[in-house]
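The following block contains the structure, expressed as structure tokens.
Here the complex is missing a single protein chain, while all its other protein chains stay put.
Chain IDs A and B follow the sequence of writing; residue 1 opens each chain.
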Amino acid sequence: MAQTLYTKDHEYVRVEGDVGVVGITDYAQNQLGDVVFVELPTVGKAFRKGEQAAVVESVKAASEVYAPISGEIIDANAALEDAPALVNEDSAGRGWFVKMRVADRTELDGLMDEAAYAEFLKTVV
Amino acid sequence: MRYLPLTPDDREDMLRRIGVDHIDALFADVPADKLLQAPPDLPRRKSELEVERALSRMAARNVAACSVPFFVGAGAYKHHVPASVDHLIQRSEFLTSYTPYQPEISQGTLQMLFEFQTQVANLTGMEVANASMYDGSTGCGEATLMAHRITRRRRAVLSGGLHPHYAEVVRTQSAMTGDEVVSLPPDVRAQEDIAAHIDDDVSCVIVQSPDVFGNLRDLAPIAKACHAKGALLIAVFTEAVSLGLVEPPGAMGADIVVGEGQSIGNALNFGGPHVGLFATRQKFVRQMPGRLAGQTVDAEGRRGFVLTLSTREQHIRREKATSNICTNSGLCALAFSIHMTLLGQTGLRKLARVNHANAVKLADMLADAGVEVLNETFFNEFTVRVKGDAASLVERMAQAGVLGGVPVSRLLPGAGLDDLLLVASTEVNTNEDRAALVAALTQ
Partner (left out) sequence: MLNNQGRPTGAGAVAENAHARETFTRNRGLAMEEPLIFEVGRLDSTGVDIDEPEPFTQRLGKHARTAPIDLPGLSEPETMRHYVRLSQKNYAIDLGLYPLGSCTMKHNPRLNERMARLPGFGDIHPLQPVSTAQGALELMDTLAGWLMELTGASAVAMSPKAGAHGEACGMMAIKAAIEARGEGAQRRIVLVPESAHGTNPATAALIGYEVRAIPAREDGTVSVDAVRAALGPEVAALMLTNPNTCGLFEPEVVAIADAVHAAGAFFYCDGANFNAIVGKVRPMDLGVDAMHINLHKTFSTPHGGGGPGAGPVVLSPALAPFAPAPFVRRDGSAFTLVESAAGGQAFGRMTAFHGQMGMFVRAMSYMLSHGADGMRQASEDAVLNANYVRVCLSDVMSAPFGERPCMHEALFDDTWLKGSGVTTLDFAKAMIDEGYHPMTMYFPLVVHGAMLIEPTESESRASLDLFIMTLRDLAFSVQRGDVERFSGAPYHAPRRRLDETRAARQPVLRWTKPPPADGSRIAAE
């Protein structure tokens, strides 16, 4: 069963078996404004937790997206190339960035669950 | 002082309003022992007439291209610029405006840049062009960095026909970052086998055509060899008028095209300001340096233009920007664009044909006079072998009132090419000019 976890940098990872679907949260897309471009890593590349894995751009800002967990990229959301607006419209769904193979399940323990992230947001707003 | 509107009374009033009694109270953060108590040790202000006199005296010590038979090229070319070009670029709204960061009140500059980008793209046969670089040589440096970003490799191979100043700019920059540069030896007759130097570590190959010796080069096989190894071809030109007659790099497979645009619309200016042209393929656009104007609509749905894709640039990306470049060569790009608009393809073709015809005529005259012309092919500039030292010959010709070309030794000192002379002939040269050059050269 899928479980969604969050980082303090406003990335989420939805764990489905040994695959993690990674994107940015609704709060993050709201802060960024209209997303105009997403630079995604190539499939096959491996990242350690916390490494820069993608860049998301609005008109006036470029923000780095860090890998919330360690692992290899097994898929990247090609739809974002033509429709970066998906990140704004449906960040948790069709606006996902990459799918990663979960390399170390213990890393998941360090992430926030939905309730904890909601609490965390109260501290940043 | 004629440029300063405040009167002494204004100043006193304003200081009072601010609440200080002396201007230096506003400079309170400057350490007292560093604050100058009097103006620096330089001359006092001058009237317009006095300034004009002083500068005209200096200008008179120079020999202007328009005043003599003139054949100097090698990266900057003497062309006729229509009077309307200079008039238009002096319009206050073009001359005294800033970078178009407020698009609602900068549509003039933005639309012009959009038109310029289209002109450059079509001229070079490429898909997209930026809003210009400082000049061709710095554009060449930027193109090298761009190729390194795209290929994630760090070795550039420089043709021996590349303008030596351009090569030096690339080498200087690469030395700073530890990137590798392979510079092929001077290739006077376009005989080098550059493909032999392309391997899996090569990021880009930089080839100029017409090259610095005037030869035209076939870029298609080089592009093919590059692409077979995953490298990029950067094509360079220093004479934009050549594109009216010579196959453009885009049609031969170039990935990035950089060129000097001075020839169209811009004066020689002793080397600057000039205008760098920079074009590439659509798929590389996010790795391109420099400003870009793009089309959009306003709140009422009317077409308009804005600077776009600016997340590539230093003011947003800071140390991760594609370049530290911040200005373009706006007014020179405007001059280029106006002249290009006046020419159109019809005028450009004719202008290019006249240039080529004049150079051919001169080459024939020189050959008839027994001077060896080294080039098989050329556009409006070629290399000749002279008796003895070309630099002293050029000096002697100058004393005789002919500016007869560029000695290769000036660009490549110590290369053992002291008897070679680069000679350019454009539409400005008359039959009398050519006769004067032949006479001076063969004396």
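Note that in this section a residue touches a chain if its C-beta (ideal position, glycine included) is under 8 Å from a C-beta of that chain, and two chains touch if they have at least 3 such contacts.
All values derive from a computational prediction rather than experimental measurement.
Chemist: Identify the residue among A:19, A:59 or A:92 that touches the chain left out of the display.
Modeler: In the complete complex, the chain left out is touched by residue A:59.
Chemist: Taking the entire complex into account, which one of B:185, B:370, B:388 or B:414 touches the absent chain?
Modeler: Of the listed residues, the one touching the omitted chain is B:414.
Chemist: Kindly note down the residues of chain A that lie in touch with the hidden chain.
Modeler: Given the touch definition above, chain A has residues 34, 36-37, 57-59, 84-85 touching the missing chain.
We adopt the following convention: only the chains that are shown with their structure count from here on.
Chemist: Let me have the rounded angstrom distance from the C-alpha centre of chain A over to the C-alpha centre of chain B, please.
Modeler: One centre to the other, that is 44 Å.
Chemist: Within the complex, which stretch of chain B touches chain A?
Modeler: Where chain B meets chain A, its residues are 286, 310-311, 316-317, 320.
Chemist: Taking the complex as given, what residues does chain A use to touch chain B?
Modeler: 36-37, 39, 57-62
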